[in-house]
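Removed: one protein chain of the complex. Kept in place: all other protein chains.
Think of it as A, B and C in the order they're written, each chain with its own count starting at 1.
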Amino acid sequence: MLVVMKIDATETNIKAVVDAAEKRGYVARPIPGGDRVSVGILHNNGSVDTSMFLGFADVKEVIAVTKPYKLVSREVKKENTLVRVGDNIFGDGSLPVIAGPCAIESMEQAIETAKAVKEAGAGLFRGGAFKPRTSPYSFQGLGEEGLKILAKVREETGLPVVTEIMDCENCEMVEEYTDVLQIGTRNMQNYSLLKRAGKSNKPVLLKRGMSATLQEWLMAAEYIMEEGNLNVILCERGIRTFVKHSRNTLDLSVVRAVKKESHLPVIVDPSHAAGVRDQVIPLALAATCVGADGLMIEVHYKPEEARSDGAQSLYPEQFKECISKVKTIHSLI
Amino acid sequence: MLVVMKIDATETNIKAVVDAAEKRGYVARPIPGGDRVSVGILHNNGSVDTSMFLGFADVKEVIAVTKPYKLVSREVKKENTLVRVGDNIFGDGSLPVIAGPCAIESMEQAIETAKAVKEAGAGLFRGGAFKPRTSPYSFQGLGEEGLKILAKVREETGLPVVTEIMDCENCEMVEEYTDVLQIGTRNMQNYSLLKRAGKSNKPVLLKRGMSATLQEWLMAAEYIMEEGNLNVILCERGIRTFVKHSRNTLDLSVVRAVKKESHLPVIVDPSHAAGVRDQVIPLALAATCVGADGLMIEVHYKPEEARSDGAQSLYPEQFKECISKVKTIHSLI
Amino acid sequence: MLVVMKIDATETNIKAVVDAAEKRGYVARPIPGGDRVSVGILHNNGSVDTSMFLGFADVKEVIAVTKPYKLVSREVKKENTLVRVGDNIFGDGSLPVIAGPCAIESMEQAIETAKAVKEAGAGLFRGGAFKPRTSPYSFQGLGEEGLKILAKVREETGLPVVTEIMDCENCEMVEEYTDVLQIGTRNMQNYSLLKRAGKSNKPVLLKRGMSATLQEWLMAAEYIMEEGNLNVILCERGIRTFVKHSRNTLDLSVVRAVKKESHLPVIVDPSHAAGVRDQVIPLALAATCVGADGLMIEVHYKPEEARSDGAQSLYPEQFKECISKVKTIHSLI
Partner (left out) sequence: MLVVMKIDATETNIKAVVDAAEKRGYVARPIPGGDRVSVGILHNNGSVDTSMFLGFADVKEVIAVTKPYKLVSREVKKENTLVRVGDNIFGDGSLPVIAGPCAIESMEQAIETAKAVKEAGAGLFRGGAFKPRTSPYSFQGLGEEGLKILAKVREETGLPVVTEIMDCENCEMVEEYTDVLQIGTRNMQNYSLLKRAGKSNKPVLLKRGMSATLQEWLMAAEYIMEEGNLNVILCERGIRTFVKHSRNTLDLSVVRAVKKESHLPVIVDPSHAAGVRDQVIPLALAATCVGADGLMIEVHYKPEEARSDGAQSLYPEQFKECISKVKTIHSLI
């Protein structure tokens, strides 16, 4: 951490910063610059509140130099983390695809969609049993019945399943049925849920928050890993910006940025970024090009009848085309 | 809802929209315009997925006309909702002030700070026992011990207390000790928590999410009210933008916008918007001017020793000055 | 335009909206809905100030239905506009690549870089002679000397050149030397410059503003076309968001959105979005996948000595790799 003092900072105020840092057990080293003094705070191990010194007299700015994360950091662990789910490996350079409807609506819908995505080349099936919806009047998912359908899908198709947990209460029930626990965008900083997922022996798919910085997202993963669960898959799904022509703005730069900072695999969900069907395939291909470790794509056997996210769900034949193109592109980069 | 068709939309495709709407129980009425047809979907009662029609052939755009909320809407209930907590009333034109530290750190810290803020004119005391922190290595709060300190503060000072719930598990415990349940920014769309709070008989202070639209925020309140708890206080605390000179950007326009759309009281937290102490008083006054129904301000008896948010916490004497100015301004508008 | 009235709007106030619209020459048609009246304003030809009715009594919301642009609209002209520059065609499904340094620094730098990019497969050369820099103390470009170097580059390599105009004054001079006039991000809404470019017989490359909506960007193109110059190439280069891990956030969804709304070609500049070299190739490939009509990439023969944008400029050998991959991918989609 670098505490930048004002040009005319007094000796007393510089000393106050040094003393406060040392009182908290850090090494503080004043660094005279061209026209001002900065105080370097060394050996901080990630838990310093960088805002602390902002309130001190004559302090102009406080700059975090060392990142606060540990377990997620590639500086701590150089090799990619590989997360295995059935025959799929996230992080080894392959490109597993998770596909399925937004929500599980019925046995027929789930099984038919699952068969179609499997045939097209998907490696995992997705579908929500508990749905976080903006409106309490929207369809909230089938609950445990949905989980049972997911289990049936796995039995019938052999595909591992991914489904969302919404709170600590239902986590245990969901764990019984699913292969991967998904934590949704709106819960990315639900720390109780992150800790609970950290105690699970199931891999966790952690979606990025709507306006989460890279650091906040990695810190959310740190919460899970700190509890002992090292199998975290990150998932970019678009961020909130001023833009109105897509549901969210897909931040493809973050894929490279994650890989520089962290050893965790990072996949991309083009469906939620797009919000409309006709952008999904282009964005899926784009995600493949930037080195995503996997894709998550919404597919519905009858999108126009879907109870949620119909507009962004691919038809099975479109998904087939999508996967085929994705595989071609992936083999070339 | 208005489904805007492309200029050259075919009769068949227009009819497909009409049919799908009617199949779902709505009234669909084609409205010929200057150069294109739009289809008005009437009598929708808030639960239509506006994105549904986006995927239909020849549809150019879908525009929501009726807002999806019911219970929170001022069109449904014209008079302001008044939320009473002890002697404080939120929503009646008065300006109750909630003050206290970010986190409860010790009995001394809590009691001393509480006495100071009471003397200065605060009507409620705040302090976190369970803290949602970006880093798992940051201070997470004292837990139940913190709640007991809060109870002691109330006993000693007579001030009602406000504290945060982080999950359904600890909600019951928190309810025993607190007067107002706070739901934090990061949990604004934690729907399980919202539903749980909706079953409580304690008022709920609902902070706006980091990048929540007005509609998403009101829908989160709708979740609470739908479960039966009508005592919801909204709290604006700054939104995430590209700006770096403050922790968040305080959106004061939202106060007026909330009041137009809803009958719920809305207060402002200038501390989290500012992130640094010297912006807190100006922003508190500004919030008073736009008609906030209350303020929430961080105060610490020794900010430089605070375990969190020290930089944005006022010194007791500053808070006294703040309240005094706020009251003067409030009496004039 | 749809003027949505409040639920309890009075007859008088509804009539006031109708009258005001008709006074201005529009057709106003009240549309009774489930619980409120909306007034449709028909035959508006793009020049209605949608905000006008917002100020009227009992008006809840005003919704623009018809887009305000004419000449840029695909509803007006269905076929893609093809912009030809030398042997390059933008908009016909091919993928011309514009490459070169941020700024022209010297004859050697320009010629060496131009030869390298030509050999690698670029179809046009770029380089700034007049540079809009955030700081007045940064290198501002070589001015006319830079333009002369560009002319020499064209003579030597046969590549058409693209360079930026910064104001109406220097436009004439730039026109003499360049093949394409570039209007930069910061000048996207410099309407005097847009109009001047609209009088030129050179194609215009119009970069998207830092926080421009799709509509604002298309309206800027409309300014150019309205003056008679129909050869406009749009260029997405990243938007400003809260994100800090890249210089800007590349909005790839906008490529598809432009193509739906407009017949103009749209290219992508991954270099300015990335801000750092190692993201450029992945983003260039991603742009290819979403259907960009061309790419603009910064290349410098010695990036570490560049006077601007060195960090995001590719080395010639990297550019060669980039083009080779881009062409492979492009041939497959």
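Here, contacts are C-beta pairs under 8 Å (C-beta built on N, C-alpha and C of every residue); 3 or more make two chains touch, one makes a residue touch a chain.
Being a predicted model, the structure only gives us computed values, none of them experimental.
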item	value
Selected residue (touches chain absent from view) among B:V162, B:I239, B:I267 or B:L314	B:I239
Candidates C:T10, C:S106, C:S138 or C:S324 - the one touching the absent chain	C:S138
Options C:E175, C:E236, C:D293 or C:D309, residue touching the unrepresented chain	C:D309
Which of C:I7, C:M173, C:V276 or C:I333 contacts the chain that the document leaves out	C:V276
Sole contact to the chain not displayed, among C:T66, C:T113 or C:N187	C:N187
Interface with the undisplayed chain - residues on chain C	20, 45-47, 49, 51-56, 68-70, 132-138, 166-170, 186-187, 189-193, 209-211, 215-216, 219, 222-223, 226, 240, 247, 275-277, 303-304, 306-313
Chain not shown, touching residues in chain A	2, 4, 6-8, 27, 31, 33-36, 38, 40, 42-44, 61, 63, 65-66, 75, 240-242
Touching residues on chain B - with respect to the absent chain	211, 213-214, 239, 241-246, 249-257, 273-274, 278-279, 282-283, 285-291, 325, 328-329, 332-333
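Please note the rule applied: only the chains that are shown with their structure count from here on.
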item	value
Closest chain to the centre of mass proxy, which here is the mean CA position	A
Distance between the centres, which are taken as Cα means, of chain C and chain B, whole angstrom	38
For chain A paired with chain B, centre-to-centre distance based on mean C-alpha positions, whole Å	25
Residues within chain B bordering two or more other chains	240
